[in-house]
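The complex appears here minus one protein chain, its other protein chains still in place.
Per-chain residue numbering starts at 1, and chain names A and B are given in the order in which the chains are listed.
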Amino acid sequence: MEILKYDLVILGSGLAGLRAGIQATLTSRGKIRIAVLSKIHAMRSHSVAAEGGIAGVLYPEVTGDSFDAHAYDTIKGSDFLADQDAVELFVKLAPEELRFLDHLGVPWSRTPDGKIAQRLFGGMSIPRTAFAADKTGFFIMSTLYDNLLRFDNVDIYHDHLATSIIMENGYFRGFTVHDLKEGTLKVFLSKAAIIATGGAARIYGFTTVSFAVTGDGAAMAYRVGIPIKDMEFMQFHPTGIVPAGVLITEAARGEGGYLINKNGERFMQKYAPQRMEVAPRDIVARSIIREILEGRGFIHEESGLGYVHLDLRHLGEEKINTRLPFIRELAKKLINVDPVYEPIPVRPTAHYTMGGIHTDTYGHVMFNSKDYVPNLWAAGEAAAVSIHGANRLGSNSLAECAVYGRLTGEASAKYAIEAPSSLLETSSTIMEIAKKEEKRLFDELFKKESNAEDPYLIRQELWRTMDTHAYVFRDERGLMEAARIIKDLKERYKRVRVDDRSRKYNMNLREVIELGNMLDVSEILVISALARTESRGAHYRIDYPKRDDVNWLKHTLAYYTPEGPRLDYIPIRITRWKPEERKY
Amino acid sequence: MIRRAVDTKLVSQIQEITPKTITKLMRVKIKRYDPETRKMRLVEYKVEVSRYDTVLDVLLRIIRDQDHTLSVRYSCRMGICGSCAMMINGKPRLACMNNAISLGEAIYIEPLKNFPPVKDLIVDMDDLFKKHRSIKPWLIRRDEEEQFTAKKEYLQKPEEVDTYRIFSTCIKCGVCVAACPTAASNPNFLGPMVLAQAYRWSADSRDEDAKIRLDIVDSIDGVFGCHFAGACSASCPKNADPALAIQYLRRLVLTYKR
Partner (left out) sequence: MAESTLVIVVRRVAGWFTPIINLERIAYILHRITGFYLAIYLPLHIISTHNSLNPIAWEKELILYSSLPIKIGEIFLVFSIFFHGLNGLRLLLVEYFNIFLPKKLPSSLYLERTLSIHNPQKTFLYLVIILSILLTILGTLYLFNILVLR
């Protein structure tokens, strides 16, 4: 078994991971050795699919914007569940990040005098979303990856899937990593680590995210005793193409698109009269589902899904070609609909995981509200700081990835410089854990029992359960049913088989490992949702439709026990904005 | 408050996934590379395909229902990550953006040409990434300290962005390399993707010292290995037009004064 030693290991090569890698190199002046691991090619992380933009208060004197305005929009958008000191730090650092990305070479869309253009986005009161055509996430990812290649102290490992975290005495020691190309297990030991593995929206069948977004980092952290925070809040993006689930960016509504029901009316008038289509995503998603349930939506004959229309025809071909070219291409290629001439069928799709690994204001992973894991950080969608609270505003996620990539990169680099190299010594505990992991993974290759389970059937069952019972509207009966089914699926997973016996690039094995992580994350989501008897942000209970600030103004923490997640609660940090009613 | 009766409607609307569309039985012939025997073998599958299915959907259905051992690279299924590049009916394409039924009676799939295969349809792209790194795909500025710490953004007019923005939409999928005849015959040729990226960074008005990069591509394995076959631009799934970038790059290499 190969053992590799680094000063810093970054797990995940999305926006947050790559930004952390660059910052760690700059902070340490290239002295520490960094490894960036990705289970696919490093530049293909799902951050490339982000379309709309990245928020930051760039020109306050021109637009009348201010840090307080951005912070207030974010906190109100989060339904007052965000930690306000973290939000204040975040809005102050976001514009610096936009300028830093410009210095790295991102092709921002510009105003005629050369400054970075900004546009209005969902839930924001003032235009502060910078964008690069409608592929902002892609351009930023591409630029960050290209710039990471500059540094000789960074090693990028493609096709490396981490399977577990090795902890010893409350310290992080390393990862056991499966090298997909060679088919062997490696151990990466390091002084510090950053987990930036992304969200977990693939636990749903109808989702905007890629097949690789399976919540690996959160599940691995959960299994070694790190709590997962606020997992019940899963954002449903209002406009996903039916039947594929592919994302239509919120910018389509920001540029002036209309949401139309079967009767041809702009139904958002009833639910958010001030903001209309540009209201925060949870409100729009619930409005769309309510219209469909009350019979004013269309039904897609091939998949049975209900949908409404997103009408962009009045924008004109030129505006669509300049501002929204990617969605025109997607709609034409995937469902043969040209947005210039026809409306697009859309429906809410699982999109973003507000929950994740519990960290403090600077991205440092914690065991509870006061004990830290001294050398582990988490950044991006995998972490819950929490800035987005119960609902995320559009374009805040890219800004969060950049800001927390920078903060965790800086902090972990400083730690790695000062940490003793005894942290890199192998011990018997580490080797034992590694050997056990190797046995678990590769013995699965030789299971030949006749009652072994088919992982793809388990996954299909999981998707159907989550799509039905843990969707936009939830209730107790549905969630309990979901909890029961997931428990049953986890039992079946213990007997799962891997049919592909080859060593080299075994995608079957990778999908089985991911399925285990997906089942863990779904269990946490359902149990947390069952316990939270209120509706807040993206979590809406039909049996408890009101927000309950008296009992529920707190974060959920889920800890691992063999019987299922054990829930605990910690308070929210409030600085200046008292919770109020959320109307748009 | 919404009553319980509405629940069942919600359930029934999502659970009715029985396709009511006409499906067609198609033959899918896949040339798979076996790393044990180091040979390619042709395997044929028959699968039901519906109107909106892409080639990637068909492959995933084969993996799920018929053969768990088939290995394919895929991730975003919306044509932006570039993982699923392969030869479909003789042409290099992205599997997730090509409709299956419109390909005719049978689909013939092979691993991406001009790359060494690893297993089934998966190829090794490390060489391409190394070549990409060698042309310094980043903004070269005279003052590096300032680049990483400055407080003001670089001004760039919209027309200046237009000069390179098309080429920066490259998703590094490798389809152009598979289509290029020079890349097929010369393994040291940098390839259309790398050369187009060299132009993208050299043409960016924020870049200050393109000479370093131009010296690297100024060779028979660089920009002068290209003889404008144009197949790269014809097959690029994002229309990033590498052939155009290379012609501009050639002129830049020959006329750059500094």
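Simple rule for what comes next: contacts are C-beta pairs under 8 Å (C-beta built on N, C-alpha and C of every residue); 3 or more make two chains touch, one makes a residue touch a chain.
Not measured: the values here are computed from a predicted model.
Within the set A:Lys76, A:Arg173 or A:Arg328, the residue that contacts the chain not displayed is A:Arg328.
When the whole complex is considered, the residue among A:Ala133, A:Ala162, A:Ala193 or A:Met366 that touches the unshown chain is A:Ala133. For chain B, the residues in touch with the chain missing from this view are 87, 90-92, 113-114, 158-159, 161-163, 165-166, 169, 178-179, 181, 184-186, 227-231, 233-236, 239, 241, 243-244, 247-248, 250-251, 254.
Those residues of chain A that touch the chain absent from the view are 133, 135, 318, 320-322, 325-326, 328-329.
Criterion: only the chains that are shown with their structure count from here on.
Annotation: 24 Å between the Cα-based centres of chain A and chain B.
Chain A makes touch with chain B in their complex at residues 26, 40-41, 43-46, 48-49, 58, 96, 98-100, 102-105, 107-116, 133, 135, 138-139, 142, 146-147, 149-150, 158, 181, 206, 210-212, 243-244, 246-247, 289-290, 292-293, 299, 301-306, 326, 329-330, 333-335, 456, 460, 464, 467-468, 471, 473, 475, 477-478, 498-502, 504-508, 542, 545. Within the complex, the chain B residues that touch chain A are 1-2, 4, 6-7, 9-11, 13-21, 35-36, 50-52, 54, 63-64, 68-83, 97, 99, 118-120, 122, 124-126, 129, 132-133, 136-139, 147-148, 150-158, 161, 164-165, 168-172, 197, 201, 204, 206-207.
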